[in-house]
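Of the protein chains in this complex, one is absent; all others appear in place.
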Amino acid sequence: MEQILTNERSDSAENTLMGLFWAVLKRDLMLAYRKKSDLFNPLVFFLMVATLFPLGVSPEPDFLAEVAPGVVWVAALLATLLSMDSLFRSDFEDGTLEQTLLSPQPLFVIVLSKVLAHWMMSGLPLTLLAPLLGVMLFLPAEGMSGLMLSLLLGTPTLSLVGAIGAALTVGLRKGGVLISLLVLPLYIPVLIFGTSAVQAAVTGLPLAGFFALLGAMLALGVVMAPLAIAAALRISVSG
Amino acid sequence: MSENKKWMPRWFYQLASPRWSYEIMGKLLPGFAVAATLLLIGGIIWALAFAPEDYQQGNSFRIIYIHVPSAILAQSCYMLMAVAGAIGLIWKMKVADMVAKSCAPIGASIAILALATGAIWGKPTWGSWWVWDARLTSMLILLFLYLGVIALHSAIESEATAAQSSAVLALVGLVNIPIIKYSVDWWNTLHQPATFTLTERPAMPAEMWVPLLIMVIGFYCFFAVSLMMRTRNEILHRERRSSWVRELIEKR
Partner (left out) sequence: MSFDSFSEFIVMGGHGLYVWLSYAIALVIFVINIVSPVMQKKKVISDLVRRLRREKKSS
């Protein structure tokens, strides 16, 4: 009898965990949908940064094709960073975050779900917009699949790592620049392997290794980052 | 805590007492200061005047006696900062927080020293002041990590929150350092194959590596001196309300 009860409990616990995950995801997506500027600003920023390079350096197609992977990746990285500050900010200001921390629900799941929602509003649109930038920067057609796949695998890691910075600075009035200082050095591995994957795709080298590495970083991020985010949130909110 | 006492050494718990730490550091300081002075002066004289010159790089090789110890120390210092931060987070040990805070500026300055000497060494070796060599790039990123920790610490007003937040950041950085190092090494071999590396040298003769070893130990002793001085200041500041600090000040 006892065993049945515990089994039932674990079943229901699993259900509530998934339920919790979806509820938080739905709520965050709904909030983002209602506040559309947060959705579009990083995208516009992404386009603008990529426009600056031909204007600032050279409109030469050969040259642009060579730097395109790096430019798109750096622009995506900065756009993600720009949107990071809002991740916990509004929840912190209206007190929702404090309630969330006090609730008995596991913070790990809530945080993971919030980061996923954030990625769906920043990383995913950026990935979908990337081919447009690729065309503007004369990236060869062979590189497009590499660009999109590398962004698809890389931007969730950027969101996860950026969320650590957002959680550490949420209690501060001017967190924006500080997040960049904290997080940019940690973005370097993703940037290196992301651009390398695109360059390999352009030159026709095998890609699997890069995607494996990006995937490994994502897996590590999914397991480790929510722990750091949860710890950082507890510190920032209680202090 | 009492059941843990069996496997944790006594001094570990005594470290939790700011007063005990302050006093023990005061006792240790002169010894380390003498050791650091002797080792550094001896090491520098040996390195500059007596070590043989390198058959490839000539006398510019003598920069190694500053560059390598500072690079090693900058990395160990980050490690110590993260470990001290973790101890502060887990055991809520104030002294560990203070050690972690004191590590950051010293480590950053040592990282700057390693970068500057690396850049200077690059001029006669590679012909330019800066080369995107894997080691130099990793060191630059390490400096950025230090600067991030310092910036976060100074941005948060509450001492306890600042210490905990920067401990979390230092730990995240510590997890990332091997990944960054690996990716930068890989990136470096992709972009510039077979460069002349600064430090990887086949079989150094003893006249060369003995002074290097002396310098490394000297750098560590110097770091200990500077760290203890800073930590003692930090203890005095944070414990300003306690009676023993008051007595200490009155006695002066």
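We call the chains A and B, going by the order they appear; numbering starts again at 1 in every chain.
Heads up, the rule we're going with is that a residue touches a chain if its C-beta (ideal position, glycine included) is under 8 Å from a C-beta of that chain, and two chains touch if they have at least 3 such contacts.
All values reported here derive from a predicted model rather than from experimental measurement.
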item	value
Interface partners of the hidden chain - shown chains only, full complex considered	B
Absent-chain contact - pick from B:F32, B:W121 or B:Y220	B:W121
Contacting the left-out chain in the complete assembly, out of B:S21, B:S70, B:S138 or B:S183	B:S70
Chain B, residues in touch with the chain not shown (by the definition above)	40, 44, 48-53, 58-60, 62-63, 66-67, 70, 105-106, 109-110, 112-113, 116-117, 120-121, 123-124, 222, 225-226, 229-230, 232-233, 236-237, 240, 245-246, 249-250, 252
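One rule holds for everything that comes next: only the chains that are shown with their structure count from here on.
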item	value
Distance between the centres, which are taken as Cα means, of chain B and chain A, whole angstrom	32
Residues of chain B defined as touching chain A within the complex	89, 141, 144-145, 147-148, 151-152, 155-156, 158, 160-161, 164-165, 168-169, 171-173, 175-176, 179-180, 182-184, 186-187, 190
Touching residues (chain side chain A, partner chain B) in the complex	161, 164, 168-169, 171-172, 178, 181-182, 184-186, 188-189, 192-193, 196, 217, 220, 224, 228, 231-232, 235-236, 238-239
